[in-house]
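Left out: one protein chain. Kept in place: all the others.
Order of writing sets the chain letters: A and B. Residues in each chain are counted from 1.
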Amino acid sequence: MSEHYPALLVTVPLLSALFITIAGWLKKGLCFPIAVAALSVSLYSSLGLLMRILSEGPVLYLLGGWPPPWGIAYYVDHLNGLILTVVPLVALLNLIATKKVVEEEFPEKIGPFYALYVLMVTGLLGILVTGDAFNLYVLLEIASLTGYGLLAMGEDRAPLSSLNYLYMGTIGACFYLLGVGYLYIVTGSLNMLDISSILPSLYQSRAVLVAFILCMVGLWIKMAFFPLHAWMPNAYTFASSAATSLVAPLMTKVMVYVMIRLILTVFTPKFDFTVLAVKGPFVWLAVLAIVAGAVLALAERNLKRMLTYVIVAEVGYMVGGAWLGNRDGMTGAILHIVNDAFMTLCVFLVVGNIVYKVKGYRFENLKGLCRTMPFTMGAFVVGALSIIGVPPTCGFFSKWYLLSGAIQAGHYGFVAALLFSSLVNVVLFFRVIEISYYEPRGESHGHGASSPALNEAPVSMLVPLLMVAAGLILLGLYTGDIINHVIRFAVPASLS
Amino acid sequence: MPYRQVFLEVLGQPVSRESGWPAAIKNMETITSIKPLLAVLVSLGITPVLLSSAKPNVREAWTFVAAIAKFALVASMLPAVLNGSEIVYTVAEVIPGVAIKFRVDALGMFFALVASSLWIVTSAYSIGYMRGLKEHDQTKYFCYFALALSAAIGVAFSANLLTLYLFYEMLSFVTYPLVTHHRDEEARRSGRKYLLYIVGTSIGFVLPAMLICYNLSGTLEFGKQGFLAGTGSNALMELLLGLLLFGFAKAAIMPFHSWLPAAMVAPTPVSALLHAVAVVKVGVFSVVRVLTGVFGTDLLRSLDFSPFILLVASVTILVGSFIALSQDNLKRLLAFSTIAQLSYIVLGVGLLSPKGMTGGILHIGMHAFGKITLFFCAGAIAVATGRKNISEMVGIGRRMPVTMAAFFIASLSIIGMPPGGGFLSKWYLLLGSIEANQLPIVLVLLLSSLLNAAYFMPIVYKAFFCRPEESLFENGVKEAPLFCVVPLVVTTLISVILFFYPQPFFSLAALVVKGIAGT
Partner (left out) sequence: MSDFFSLLLSKYNYWIYITLMMIGLYAMIAKNNLVKKIVGMNIFQTAIILFYISIGAKKGATIPIIEHAHERHGSEAGSFLVQAANYINPLPHVLMLTAIVVSVATLGVALALAIRIYNRYKTLEEDEILSQIRKE
């Protein structure tokens, strides 16, 4: 069984979507357990796969037994093995945490919601596990379409925002498809490893250059890299918090993974950093993204939108780190994929809790929350510290590697942008914490006055949140292990 | 004079004429023990207990238990350190070559002893103050206090720059709720200033400096003579010095000092322990660690950085003292006095001479005991009479004689006159500046002592020796509650005792100096 983990990962959630839909018609109470079971199987398989990779090395799984380049191969090495464990875990935690939200917001659509949920995870897992460039497009679109559907289930403006996301997302995916098409024209193959072995003799070809640009731009649209991010704030803000806390931590990060996969495996580092002269300009674009994300976030009085701009800046970190072209920068980018997924999950679960209790997410709604929802705000503080980059939370360590890589590459603009972003994050998050810390009404000196009653979110929403918050600190303390056992092997030796 | 004998006795070894530094320590072993981690975690672990305590008395009792346990743990490591050994404990290696690691050496032990002993005293005082003023949110207050002490001990026992940074940041965030305890507009503004200065400098200056250091030398462990020697150009060293010196804004070195007067909106026990003792001492301790453990005295001397450090410190001392002269609010005056006094420590280390460094390190302790007494007095006055400004305290000596007597003795210590313990540290600073041939510094020290007297003595004078009709208080002795008065008497007595018998602080300071020479 264990040698089929790569296939199980993807097919179990896929099939369960069918069952969930049926259950949605017949017996709504079964939808949630089926989804939990499916994601648990995926999580278990991904963990098993990671263990196997750590002991044996990269795993090549041939779907249907057809050998590449005719068949589709699933290729799992240290890079995607690590992220494979993150995605089902995040999805599972979010599933449990948002159960009450889903029941409250769309009770009659539980079946479709969970079916879309599980299908999205299928798409994401497929993207991570595949070793075929066209297969990646298919799964990319699966993930995207289900994402559009999930994000459209929300308030008033949700369908329109999702439609705008649909336009831009489709353009992005089509660019990627075009890029793959160009690669197919010049190499005749769609298998990633195969392409990378054929390409070196073609590095000077203009078609390869165009393919590279098309793939990059397409992925940048999908990962909301400034200035191609315009779809994200609206799409994430107006959606239901259950959907946002699934899509926000995962979608953009998996797109960053695809970009790194293209950089490292398909277009090898030699092409990206030596033959092409783009790494300088790309890092400056990342600097722009970081600064823009920070500044735009400062202008927001709406917690959810502010967090989406924080994501824009985080994507800037990862793109910049990957394009620095050295080992530390790439390590930082990969580590940040993992860290950012959890940090984003943490803060968006907090938003979910707040919306569930207070029915609003503008700054005015947050007054006095430190007293009424102390655990939620406590987790928010941990998430905020991680995004700011305070040890021992995990955010500090990915920032460390990014900064280290930038110093080694001599790119002080990126260093300055990272520090600027950290300082702006302090302001952003402490603004929110301040508002929640001070009472709604003008404060009396409260001589032993009664404190407002505890109005916390239900336990099923709190426990996953607190687990994630604790996980942020644990991830930080175990950074050394993660880097030494996994990420060190994900970055090829040719990168200095 | 007793202290000279003590000095020679502890060192027991001939002073080598050329360098002026004592000869090296012979026995230096490294013991591995979990005690440093436990000392840090004691108060962290007590937090859930505190949060769940229903009755205030139970809560207070647990605070005392934690404080005494922490002090006991720290003190139990003292004999080994006095012997010349070091205690280490590694938690996790998070970055290649850099781990979250504790090392208990003489300097760390010095600071840890000061902080943990004063926590016990401050807890007692807190009880009196908070109950006397019927403050709100007392449970959270005691929790954050415990966490802050945890962070302070963590800084004291850090073995490398990363661990120090970790606990430094922890302290910043944990003390924010303490500073903004009153939750009014003023507290909010002060809280913002606090965060802006302290977190802004630590992320903006210390973090890049730390990364540059790591990239230059591959390690962040504090070494006997630092780890930066020979790793980079002189210009780079200058940059790092500037970043690290000003980056630890908790040391209130000008121009990054304004957070300290603003933070006086906090309840007085908070101001007392944290801002006279723990937070600011963490800052200045970090600066000392950086100067001795990252750069090393040899490197500083060879690059001739001493004048710069001395200049910065002197400016802070003089300007701080001048501003203190003009303050009416007692706590603000004490804040500016603290700003000036902290730079004595930096000055001492910046002199790069054995006596100067001894004086600087010793002042960490002497100033702590003296300043905390002064803050306790200010708080006692606030509890008993509600007065905060000096102009309102005319004639208060008749009403609260014990408090004002303690104030008087503690201010003697700060000014640097016997029988206050501060005399010892100032004396060594003077000797050190002569030893280092820095006569302007002698002038700075004398001038600042005069200024200190100029702003402290009038308070005492007006409190005791005013005409009956000027006095703003009715006759009759009515002191603050016992829980307030006893701690301040205790710390006053300690200040005086330290003048006559400065152990173990003196030996620890001497050990630090000895250790620096011992490479």
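Simple rule for what comes next: a contact is a pair of C-beta atoms (placed from the backbone, for glycine too) under 8 Å apart; a residue touches a chain by one contact, two chains touch by 3 or more.
Just so you know, these numbers come straight off a predicted model, no measurement behind them.
Within the whole complex, touches from the chain that is not shown fall on A. Screening A:Arg157, A:Arg206, A:Arg301 or A:Arg362 against the full complex identifies A:Arg157 as the residue touching the chain left out. Within the set A:Leu177, A:Ala333, A:Leu403 or A:Leu419, the residue that contacts the chain not displayed is A:Leu177.
Among A:Trp66, A:Tyr167 or A:Tyr412, only A:Tyr167 touches the chain that is left out of the view.
In the full complex, chain A touches the omitted chain through residues 134, 137-138, 141, 145, 148-149, 152, 156-157, 159-160, 162-163, 166-167, 170-171, 174, 177-178, 181, 184-185, 190.
Definition applied: only the chains that are shown with their structure count from here on.
With centres defined as mean CA coordinates, chain B is found 44 Å away from chain A.
Against chain A, the residues of chain B that register as touching in their complex are 91-96, 99-100, 134-137, 162, 165-166, 169-170, 173, 177, 180, 182-184, 188, 191-192, 195, 199-200, 203-204, 207-208, 211-212, 214-215. Those residues of chain A that touch chain B in the complex are listed here as 381, 385, 388-392, 397, 400, 403-404, 407-408, 415, 419, 422-423, 426, 430, 434, 437-439, 443, 445-449, 451, 476-480, 483-484.
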